[in-house]
Structure formats: structure tokens, C-alpha cells
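Every protein chain except one is present and positioned as in the full complex.
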């Protein structure tokens, strides 16, 4: 077991850091530090392309597909340096981290050739069509349907909580392709162009006043039959594979954002004197400990995840960071007091910490509520008996 | 709404206080302050009789049955003064507070005449035969059986977690009197003499090393048919009535014991300096607030409980005090640190606070675990759908 | 000792509940968010309902009622997120009465009772003075070590702010200290007590409503083929919140009663009520979001209104640690 990195790895770190710093100080200074998914989409698309030009867009992918075949440690290093440099949240996270690895694992040669280059080059932005109204955390209750019409699938239905849909080019969709099926049966996994008449996107305004999520309506939307990943009816398996990539390297980058948030809370506490209050010191220490343990938990998860098995650490990670961040939001507001509740009357959006407070309420819900995560831990991790399902 | 008491009530308070103080300073000084249910049973039986001599044994009962027909406020006052004077936990709590009111409500004239005087006079100590191995919080799973044999019921089975059985004269037993029934059907409520060959009592040693609880084995134990309260098969209803008396006036006396425990924690904190530590001050304040709210919650419960309905306050009271006391035990140990973990090598039993720490772990279990209480609150109080039962 | 609402108090509770249920609520409050106060509602509260003088003695034209009645009414206002300046009103009424300053009473109280003059109240301290409704009200009541100052809003610099809780927006106030109300510390103490009680009661009402709505949702909404409210984790969460709300209600009643009777536990009760009720509201409103799932963090759903109101209440007139430290002083420091 080892915490430190090798000399070669440290050299790679310096190389990444220097390139990233140069970009963030220079041409892309205007998008430095953007943590949300809605600001300046066009500039961020340019940034995706710039990453690709320097072969930094998907370093963990094989060299043949535009990556660097980077080792785990190199990926860790890049993720850390990326976040440290204040580079903006990746607009093409879904393509690079989720769909790409899924296609590499399960896609046909044609699908790889058709879709991977545009992701690697930063020219196709992807989003995810899983959740539906009435099927929030219950993916098996999906009602969006696709029926075969010649060489195409024709899709009817509605997805919800689709972040990035308003900027994305493509969406991967879990849809029911077999009439009369229910639950996990009869689902298929389709790659769909968003730019077509059968698709309408409506933003959902959130608790913080912004609209990151969307509803996506499918009314006769079409995709060619060769856009199905995996066999017909195997959509559940494909989506499970895809979700298994969610706890990957990108968690480390996300943690650097958490670090910035905690640092902002610490700065506020130092500014208004709460940093000297023993009661707040205990809570600040807990936050610090929690963040550090998240880091080492993620490193364990990465080190142990090779076998593909859902290790304990991977099962527990979502609930860990979501709960931590929600608690940080509460701590931030407790530290700031009333001053945390206000902004200049003409301000657009909220300052970092007020926004953290509000937005973190969504963290424990999307991507599987904390309740669902606890069920998974208990049933898959501990082998406790399944909750009885109803009759629906 | 009113917090204060009338002049007449305050006069009654002085009368009780003066008598109780005299007793506790004098003849019964040796049992002053006993909070458990196991120490000095013979002396405490004498104390029960002394209470009766001065008509203090069951003041809420009708005058005809040895009580004083005391008002609610008078009962509140007596309970408070009883505890303030350091009088020991009532050995005949079950008889006075639970069985007595049940017989007054549902007993036959003969049953009242036969059993109430001995309770009022302090000559019959009662205990409760509800829980069974494998039916801890699930009373409906009772397997103890009683079959009719001429003028008697003959009882076979086992009860567990029976406090006081080792000192008691009588036990009330919930037993299945109809073969082939399950759940709440076919249960009857029987009054059984403990002093007979068909009964064996084995103490259960607890986490604190003492044995307050017992197993009670029934192997051909008998009671006359006229000892059935309510009709045959109506035992569930009788036991529900009995349990509804559990959240009565005696809760206020119990709270005075909690007050003593909290005061001991405060004293320890002042002694070792933790009372000046802002972190501990927050927790001590929370404990103080919790205890006060318990008091006012109990007063609301008593004021609102006249209609016999399970008010919100009554449903929530058990979980409130049990959780509060468990947290107090933890606070006590945190305040004391290592010094809280030790006693002189030859000490019998544990000092007040270590014992509180250990024993309070049982509070959230017996009389319905916190889990069961939460189910009750959700299902009966909030009307949420029942948890599906299994097939057993 | 009789720790339950008496008949008259029960009637006032029912009247207030019916009034706010009919005239306030999410829709009305959202409509008032642009201007910050629902002025029609406030006028109706003061005049039609006649509660503008709820705690004003009868010889001054009021209803001559006490803190228990005030708490009962504030609970209902909180339940419906009513966008009215009840807090400042209650605090200023208490300050004026405690000052026994006939000139100030005659100058302000009748117009206040009629709903023609509104008051925003806040406490000095911290970096600047953040006062809820300061940009919307005619008078400002400013509490501080120098006493309680009741001034014309036009005599102060008031900077309106974008506020988390848009149902009761904050503004930054800069005002030079003139003469405080007479009566020494009494007006300040009375105002703070009334304010703390109002906030605690409002929190209780908000928490109760947030719980009730979540329970209703839990009975209807199905997931995994069952009503979500049949899942035990859901149930236990709501059960825990129920336990806390019951305690919060005890706290509000205790504090209100103790104030009316001048009971020795008065100070303790106020600190307990403010900290406990605010914490309870924060938890219930947070759970309201969580247990509604995705819909719970949309702008359209009311959950965020409760959530933000709860946060604002927690921060007003002393936060949880502040009030618990005060409790600690009373219970631990012999000099207290």
C-alpha cells in the first residue's frame, strides 16, 4: 500500500499542471472555476475541443480511440490537476466517462467507429435519458416505448431530470421495445440524435432558481436500428454496465470541487470569527475528515475495482459524498448566518455557498436517492432479504 | 392554559412533601433513592404497606377501593413530590398503575373485590407476562397456551423479560386459549398466582451485571376460571386497555428520576471542568431542553388524554424518553471520560451514571422497541399504509 | 395546572386556521414575493379578523389576549407561509406596551392595529443590520444594547436585498441611534420575547404543514408498485419528525404560558423554544424535499419555500448554538 507517486508520475503531474494552468490563465480564463453545468456552454464546447487537440479529452481510453491508455495513477493525477487548475466541469462527462467506456466494452465495431471519435474530439456532447416521471429511482418502471419501423426505431415517451439536454447533441435512452413486458425485461438501449423534430426539451427550474435539469419529450423521435447497443431486450444489462462507470476517476475531480467549497466555508469562518468557536471547530473538523476519507475511499475503490465487482467502497460512495455535501451546505449556512441568505438585489444566481446549500439538496436525490442507495447496500452488499414489491 | 397550581393544590403538595420527607428521613431512610427494581425487596414491600396505611398507595383510585379519587393535578403533584423526596421506585407499579385501572374498567365485581384491596393495601405485588422468546415486540405471536380443565385454566409456555417476577405474588398473563388461532385472535387475559409448583422463575443477567428481568416458565400452572379478565378470546382487547394506562401519571415520577440523573451529569461536568467546555455546554443544554419538553409533553398528554384517544403526544412519548435517556447515558460517559468506566474493585453494582449508560440501552427496547414505536406513530398516528406482513 | 388550550384559545386557533387557509398559502405567497408583503392579507388580518390588536389591552382598543393566543395565531401564519409583517408587528406592540410611553403608544398603536402602519423589526449586531421586511414597512424597530428604537423607515437608509427566503425579504439598514423607547431594558426584552415566541410558533406551524403535505404525498405516490409511504424507512423518518413536532408544540406552549404567567422558567422556555422549533423546522423541511424526490427540488413545488423559511427563522434573533449556550448559562453557571 502506498500513498505517494513515482517520479515518472510526478513528472506527468507537472506536465498536466503546466498545460492546464496555461490554458486557464490564458485563452480559457473566462470559464475558469465554473462548477455548474449551465454557464457558457459554447465556450465550454470550445474547451472540450481544445482538450482533444492536446489528447487530454479522454486519457484513459485506448490510444487507438484518441486516448493515452493512461494508467490508473495517471488518470488520478490528471483528474486532480484538472480540478486544481480550476478547469470547468466537463460538459462531456457523460460521453467521456459513461458512454465511451460502455461502447468500448459492449459496442459493435461500427458503433465504436461512428461515435467514439466525436466524443474524443469534443464535437459530440452526450446526455442521459434514464429517469421518467413516476419512475424516479425505479428504473425498472420505465414506460418510454420504441417500436420498430423499417430500419428505424420510433420513440414515444418522456424522460426527466436530464441534465445537459439543452446543450447536448446526442442522448442515450433506455426504452421499452417489447410490448407487454414490465420491470427489467424488454428494455433496449438506444443512441438518439437530439436535433430532430420528434424531440422537445423543456428546462426544469430548480430550488436555486436555475435550470440545469430538463424534461425531454419524445413524440415520434427516430434513430436507425444500428444505434441499439447490445441486443434487443438487453437494455437493462447495458445500462447497468454504464452505471458501473459512474464511480470512476471523475469522482476525484468532483472532490477537488468539494475541496474548494470547504475552503470557502473555512475562509468564511475565519472571516467572521466562527473559526475560533469550539462548537464550529468540531463541525469544521468533521467536514475536513469526511472529505479526506472520501479521497482515500475513492482511491480504495479505484484500486479494488479492477475485478469489475462492486466493492464495498463503491456501493457506499454515492451516499457518502451526497450526505457529506449536504452537511457542508448546512454548515456553510450556519457559519455565515443571515449574511449567507442575501445577495445584492441585482445579482444573477447565488454566491457559491448559498448555491451549495440549495443545490446539495438534490445530491441526495438524483442518481438514486440515499434511500435507494441504502437498499442497495443492504441487499447487494450485506445480502439482506429484498424488500417485498407491490403488485403493480 | 395554565402552568401554575391553585392554593389548595399547593397545600396538598406541602402535605405530601412533609409526610414523604419524614418517612424518607426516618424509618425508610435505608431505601431512599433506590432507582432500580431489585434492591431490598422486603423493605420495599414494607414501604408499599406504609403508603397504604396513609392512603397514599393509589391516590387516583376511587375512595371505595382505597384511593383518594385524586384530581389529575393532585396526582401530578404527588408523583412529583414522591420522586423529589427520593422515595424508591414503586415495587407495585404494575398493580397500581396497570392492573388496577384495568380491573376498574373491565373487571367483574368479584375480580375487583378479590384483587383490588390487596393492591391498595400493598400486600400483593404484581408482574406482567406478555413478551415471549421469539415474540419480543410482536405480541400477536404469543404461543403460551391455556387449556380448560374443569374449573381451572392450565397454562403451558414461557414468558420472558418479566421484571419483578422474583419478588411478585401474582402475574397477569396473555395466553392462547383457542387452538389453531393466530395473531390477536384466541388470546385470553389471566390472573395467576406465582406461588405454585407449575411455575419456575429464572433471572436473566443483564449488560450491567444485575438481574432485573426474568424468564417465567409455565408447566401446568393453574388458575381458577374466574381469574379471566374479559371474555374468553378477548385478551388482546384487555391487554390494549392495560397498556393504554402505561403513559399515565407515573411518567412524571419517572421524569424526576431522569432529573436526578441529569443533575448528576451536571455535577460531574462542573467537577471536572467540562461544564466550561462550549461543546459540552451545547449537549448539556440539549439534555436540559429535552427533559423540560418531556415534562410539558407529559402534561399535555395527561390534559388531553381524557377522551381515551391516543393523542399524538401519547404515541410519541415512549420514544421520546427512551431516546433522551440513552443520549443522556452517552453524554454522561463522555463527560466522565475514563473515570466513568471504573469503580473500586470490590464495588457491588455500578455507580449511578455508569449504570444509566448501560441500562438505558434497554430503554429503547423493552415495552416496544423504538422501531415498533415508529411504526405505530406512522401507521396509527399518520395513517401511513401498514408494512406488509410475512406469511408465517 | 391545565396544559391544554382552553375553549377560547381553541376557538382562536380554529378561527386563525380557517382565515389563513382561505386567504393565504403557497399561491398567495408566491404572488406576494415580488413586492415582499401580501398587503391585502395583512389588512384583512388586522381589520376583518380583528387580530391587529390581539395582544393589546382592552382599554387601548385591543383584544387583551396574551402570548398563548399570539403563538396559536403565529403557528397558523407559519403553516401557510403567510407573507405578512406579523413578526415586526408583535415585537413592536410588545415594545410599545412595555415602554408605557403614552405618546408613542398613541402615535403608533392605533394605526398599527388597523393595519395602516406596518413595522419591521431586527436586532443590531454582526456586520450590518439585516432586517426582514425593512424595505416594505413604515416603521423600523431596532433592538440593541442601547435599547429599542422605533423609527420611521424614511429616516434610515434601507438597501433591499435578494433574499433566500423571498417570502420575507431582508434588507440592510443603516440608521443613526436616536432616543430609545423609555422603560430601560423592558421594551427590548418584551420585543425579543414576543419575536422569539412568534418565530418558534411560526416554525412549529411550518413544520407541521411540511409534515402533513409529505404524509399526504407518501400515501398517494407509488414507486416499486407500492405507495412510498408504506416503505419503513419513509415511515420512520416521518415518525421521527412527528416526535420532534410534538416536542416543538410543547416548547411553544410552555414558552407562551410561562411568559403570560411570569413563570420562573420563562427565559429557559424561550431559548428552548427558539432553538428546538427552528431545528425541527429545518429537519422537516429538508425531509420534505428529500421525500418528494426530484419534484421536491423544483421551483414549482412549495417545498423550497418551507425550506428557505426554515433557514431564515433559524438565523433570526439568535441561532441554535446561541440559544443553547443561553440555556447552558441558566443551568450551569451559578452566577446566571
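Letters A, B and C mark the chains in the order given here, with residues in each chain numbered from 1 onward.
The working rule: a contact is a pair of C-beta atoms (placed from the backbone, for glycine too) under 8 Å apart; a residue touches a chain by one contact, two chains touch by 3 or more.
All values derive from a computational prediction rather than experimental measurement.
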Answer for the absent chain's shown contacts is A, B, C
Touch with the missing chain holds, among A:35, A:201, A:264 or A:303, for A:303
It is residues of subunit B that touch the chain not shown, namely 131, 134-138, 141, 160-161, 204-207, 209, 213, 272, 277, 279-280, 330, 333-334, 337-347, 350, 354, 357-358, 361-362, 364-366, 369-371, 374, 387, 389-392
For subunit C, residues touching the missing partner are 231-233, 235-236
Subunit A residues touching the chain left out here are 1-5, 9, 73, 76, 266, 269-270, 275, 278, 281-282, 284-286, 288-290, 292-293, 296-297, 299-300, 302-304, 312-313, 315-316, 319-320, 371, 373-375, 377-379, 381-388
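The definition used in the following text is that only the chains that are shown with their structure count from here on.
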Subunit B to subunit C, mean C-alpha position gap in Å, rounds to 39
Separation of the C-alpha centres, subunit A versus subunit B, in whole Å, is 54
So subunit A residues touching two or more other chains come to 277, 279
So subunit C residues touching two or more other chains come to 226, 230, 234, 321
